[in-house]
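One protein chain omitted, others in place.
Labels run A and B following the written order; every chain starts at residue 1.
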């Protein structure tokens, strides 16, 4: 698997640079950029994990929070700079829907085809779905409802205040998970996982992390530059590009991990990737982007009705399926069915 | 109990035919038709169960899916042919509300007056409520939200696509329950139920099924013909008739079974009748009617706000009450209270 990402990177990076210099066709370059970013995101993830294994859980958790969605943050940063706020807000919706329904559903389906019933720690799953419900119901729904009765100025103040509250609560959640309640919810008979051996030494990991991030930044900037011409050429809307490009490209490497973990019956890790990373996007990436957007055009965290309803339904389906600590192939199929239904809806408006 | 349905049929069928020929008063005929259909639905249910016991679970499950709501499907079919689409869509709402709140609530109340606490298999109940949530939240709410931003043509395409996705998922759910995970969620100490002895031989069951279906079809057609004159005479709206006539008349025989099962403390069977048959209506009957409606005036699966909110609340109350695998009389009273509150609302608009 990692070999594939290595080859993709080996081909993608030079092609991206050469193609940009020689001004190749926009659509072709768009594809090259996407593939390259997917491969680089894999390197960032692995170097972050190697560092996390060395520096201990607390700093490691913070590292993960910062670099775990590096590709998404970097692409969104350039999109904000270009004033493509619609793309950014749609990409948050996209990550929530794709993580929970498509990646989560596919993992549960594939794992369930191999194992009749797959169990996971229901306390940890509920901790994550509780955070999800907070993120969606409180920090996404409230501004949507109240924004209509507010001046634009107050609405911007509210978005900023909410962003700060969310980041604080996300840091508290890390503190809870890694410090005060580490291991407090380990089930009986469930061994505390040993710290895994890091893949790379600390120096090598930092070198790879730095290099991959710099190259990712360079290519993300180019990618964002092609969004408008590609959108015009193919007739795709900003919303559609946001949901597809930033959401899927930024997280594709994670989806592969989630499915692999489910196939190995390591459902707790799979849940952490699928649900935990959605929490990270909603409670850390989104508010950081709101704060960063003060530099350019302010990005209030106000979704439109269709995006909001789709996210609420995705969270409710996830809660309904993970609430009993047990999954099977049909529950995966139900999540994918939900994803397909939503894809129809977004495609037809 | 079955004797009562026998007598009702013996009186109802000839009266319905004679009355139609002699052009008796519409309201009187309306009552005769309803009573006759209730009695015939009982025969269809019993012959289907006899056949199911003979042909094995898989084919039996499909038989049940097809004939279990035969009365509802047949009445709706004639209503579609007459262009009474409002009646059909309201009848789906009616079945959801009456099954979950009235039949479910009354069963739990009556069972709870006899037994202090009644237990049931929480995995099976959650499987059904998960399907309910999918049916309501995904396939009913999404079209409602997105339809406003779509052309009529796209909306018809969406309804058709959703109908197909729902039928496929319903068949997958049957496959899951009857093939891959048969008995996988049986609780400890809970014996796998032995296959019950069929009431009738295969030949007799097929004969009764055929005869009852034909007569039911004949009477349903007449019944639909009286809906408009009766509505005008009594001042009832299409919505009200849909919620009462098709919903209650089509399922009355089932309600009697549900209450009887609760009284005997067979709560798993009761839940399967009350909740499972709601799932069947939402995920099988409704989409089939959408597909059939292509023959006449297309029936998009778009409910109005009041119907949708009422169904969402009914599902939430059901989940809240069944989620702990334990019921008592007060929970039944709460469901009936919800039903009464809704009846007030629908009566007053």
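By definition in this document, contacts are C-beta pairs under 8 Å (C-beta built on N, C-alpha and C of every residue); 3 or more make two chains touch, one makes a residue touch a chain.
As the structure is a prediction and not an experimental result, all values here were calculated from the model.
Asker: If I consider the whole complex, including the chain that's not displayed, which of B:19, B:217 or B:337 touches that chain?
Answerer: That would be B:337, which touches the missing chain.
Asker: Could you tell me which of B:62, B:244 or B:313 touches the chain that is not displayed?
Answerer: Of these options, the touching residue for the absent chain is B:313.
Asker: Contact with the hidden chain only, please: which chain A residues?
Answerer: Contacting residues on chain A, toward the hidden partner: 122-123, 126, 129-131, 133-134, 137-139, 141-143, 145-146, 149-150, 154-155, 157-158, 161-162, 165, 168-169, 172-173, 176, 180-181, 184, 319.
Asker: In the whole complex, what residues of chain B lie against the chain that is missing from view?
Answerer: Output for chain B: 116-117, 305-306, 309-310, 313, 316-317, 320-321, 323-324, 326, 328-331, 333-334, 337-338, 340-342, 344-345, 348-349.
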